[in-house]
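The structure that follows is given in the form of structure tokens.
For this depiction, one protein chain was excluded, whereas all remaining protein chains were kept in their positions.
A, B and C are the chain letters, set down in written order, and residue numbers restart from 1 in every chain.
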Amino acid sequence: MAKIRVTVWNEYRHEREEEKIAEVYPEGIHAQIAKAIGCDDFEVRTATLDEPEHGLTDEVLDNTDVLIWWGHMAHWEVSDEIAEKVKQKVYMGMGLICLHSAHYSKVFQKVVGTTGNLLWGMNKQEIVWNVNPIHPIAKGIPTHFKLDAEEIYAEPFQIPEPDELVFMGWFETGYVFRSGCCWRRGYGRVFYFQPGHEEFPVYYNENVIQIIKNAIHWAAPVETGYVKQWGAPCIGGDFVPDGELEFFKK
Amino acid sequence: MAKIRVTVWNEYRHEREEEKIAEVYPEGIHAQIAKAIGCDDFEVRTATLDEPEHGLTDEVLDNTDVLIWWGHMAHWEVSDEIAEKVKQKVYMGMGLICLHSAHYSKVFQKVVGTTGNLLWGMNKQEIVWNVNPIHPIAKGIPTHFKLDAEEIYAEPFQIPEPDELVFMGWFETGYVFRSGCCWRRGYGRVFYFQPGHEEFPVYYNENVIQIIKNAIHWAAPVETGYVKQWGAPCIGGDFVPDGELEFFKK
Amino acid sequence: MAKIRVTVWNEYRHEREEEKIAEVYPEGIHAQIAKAIGCDDFEVRTATLDEPEHGLTDEVLDNTDVLIWWGHMAHWEVSDEIAEKVKQKVYMGMGLICLHSAHYSKVFQKVVGTTGNLLWGMNKQEIVWNVNPIHPIAKGIPTHFKLDAEEIYAEPFQIPEPDELVFMGWFETGYVFRSGCCWRRGYGRVFYFQPGHEEFPVYYNENVIQIIKNAIHWAAPVETGYVKQWGAPCIGGDFVPDGELEFFKK
Partner (left out) sequence: MAKIRVTVWNEYRHEREEEKIAEVYPEGIHAQIAKAIGCDDFEVRTATLDEPEHGLTDEVLDNTDVLIWWGHMAHWEVSDEIAEKVKQKVYMGMGLICLHSAHYSKVFQKVVGTTGNLLWGMNKQEIVWNVNPIHPIAKGIPTHFKLDAEEIYAEPFQIPEPDELVFMGWFETGYVFRSGCCWRRGYGRVFYFQPGHEEFPVYYNENVIQIIKNAIHWAAPVETGYVKQWGAPCIGGDFVPDGELEFFKK
């Protein structure tokens, strides 16, 4: 079986600008995620905001099955053109995993169709609950796990009703969150996962990493029974043919 | 506009058997809900388990637009026949509001198609979050409200993915819950709402009562453009007629 | 009760450029829809592509409760700025009704998060089926109605799983379509309705008009229990307050 080609995209600013973040992620969040998810099933590369084309050249995107996205302080420095390319790739089948503050990234907003508005607050203990244990993304995950410190993300979270809700988050100061949400968009699959504040070693947590690995498997493009189409082809005026429609023939 | 005919059904055992419950609801939970929701829009009656046919005679059910259900310690004393009748009424358009421990009632399980399994625990503070503020059931409800004491109901809650999730609950000992959930079943609407443990004056809380009132409006049967059918009529072998199908003609 | 302020937006090109279209809609599709939906409940105005700012100035958008959109041959002449404004308005509560070829409009794509890809073909008879008779948009609509001629719009229709599917379309040459679909986005509601090819007097059909009127009522903004927020306010590090959160106070 071919390996799933994963690109871990990271804004990579906090880690270079703030010492205490650098201590947690000395080589960047992307490097830690890439390392932690490393396994025989995946071929992993990374890309960051300040590379040319944010590291997301056509060559990279054309060879990405699943794109992981972490961004925060510089969402608006991501070019509209690249964000639009990512959106189109997802609609044509590339998986997209948006982590933590990516709720406010251009790619999440554009792909899913949402503001991503929410409440946020000071770092507190979080308990993540697995409410959909038969979902592929919940494979191997217990009923719950704790994160000693995580930035509060709280409802009301302005998102389309998820196709499937997998995780819910509890915060000690009284807040709750839909922490793991799935959507289908075009031929692609999107997973939003809330944990991952830059100040804490969340991407060293084995449950968090297992969830990301599960999500990669779940979001990887699938072979469809007909050619994936971009566009609105005309099928003319005749009765549906017995065989495959012209534009979808393999 | 005709009034919505509401029947508040209550098991009515705790209140008669336990003094401390009787202190909270001296005339029964049903009586308190009936009183609290009283308004010009509704015509309210009550029914209880130990009445003949549990108070749900054909005459009562035929004249009920929305049925509210509270049960707990005697779910299995509800006759299968009555539960089945209620299910059929809902499928034909009667609204159903299941409160608190009704997650385990025969009517909830049968109508929705679920076990209603969940975790439960000792009474704690709950915060109820309004995550879908444009939903009719959330009308007038703030972002959140607190209940000083409520029995813990916790995820994993084994329910079909709600058509719409309206409320989420937070409990101080680390648990979360999908506290307000909507489903459509047949021609009917179902709302499950978690608050309402018998030991606490939850049905005196103005937000709780407002939510129940909103849910009654939301769940009330609607006039459809064709006759509501029970069954699977044969439409023969001809092309669809220009006018209404025979079985659905008004 | 205040009237619902409806703005009917139309590209208004076909009607001015093609004689046979002008015969069907001499004053434009927008004028016909505006006339046909006219009633005491609505205050209707129109706007078209070639007006300054496409007729959608801030003043107009600020005074629109529900926006109806018909566009086709000039989707890409709609400015990104206006499309973005419309999107934000919807996310803040304005209703959006996308008609027919608006499946490919910038506003539909941006708001819902989709390509809107589909198949299309020569004009044929369509039968529209009402599969969700208790939905507010289906009020008064029979099981089905026929359109003597309508442009074929066919599956696969590339849309997010609708929150609610209300209508399905049948075409005589073997095609089917999800013809009436609902989504919630932010504080707003979106309805896509497929009938309405410019060559046929579809917007004179009483069922089509009834559906649009129903959709206006359904999509109209609602008063929420807390202030509609744009943004991601910080709630600090304290425990949830007893009263309303600062940013949502009315």
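Throughout what follows, contacts are C-beta pairs under 8 Å (C-beta built on N, C-alpha and C of every residue); 3 or more make two chains touch, one makes a residue touch a chain.
Predicted, not measured: the structure shown is a model, and the values here were computed from it.
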With the missing chain put back, one of B:T57, B:S79 or B:T114 would touch it. Which one? B:T114
Which of C:Y175, C:W218 or C:F248 sits in contact with the chain that's absent? C:Y175
Per the whole complex, from C:L96, C:I127, C:L147 or C:L245 the residue touching the absent chain is C:I127
In the full complex, which of A:T7, A:T48, A:Q109 or A:N130 touches the chain missing from this view? A:N130
Kindly state which of the options B:E18, B:E161 or B:E199 is in contact with the chain not pictured. B:E161
List every residue of subunit C that touches the chain not included in the displayed model. 127, 129-133, 143-144, 155-157, 161, 164-165, 168-170, 174-176, 178
Logged for subunit A, residues touching the omitted partner chain are 93, 127, 130, 132-134, 136, 138-144, 146, 163-164, 184, 187-189, 221-226, 228, 240, 242-245, 248
So which bits of subunit B touch the chain we can't see? 91, 104, 110-124, 152, 154, 156, 158, 160-161, 163, 173-175, 183-187, 229-240, 245
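Note that in this section only the chains that are shown with their structure count from here on.
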Classify the chain contact graph as line, ring, star, complete or other. complete
Rounded to the nearest whole Å, what is the centre-to-centre distance of subunit A and subunit B, using the mean of the C-alpha atoms as each centre? 37
Using the average of all C-alpha atoms in each chain as its centre, how far is it in Å between subunit B and subunit C? 33
Can you work out the whole-Å distance between the CA centroids of subunit A and subunit C? 30
Expected list for subunit B, residues touching two or more other chains, is 127, 130, 132-133, 143-144, 164
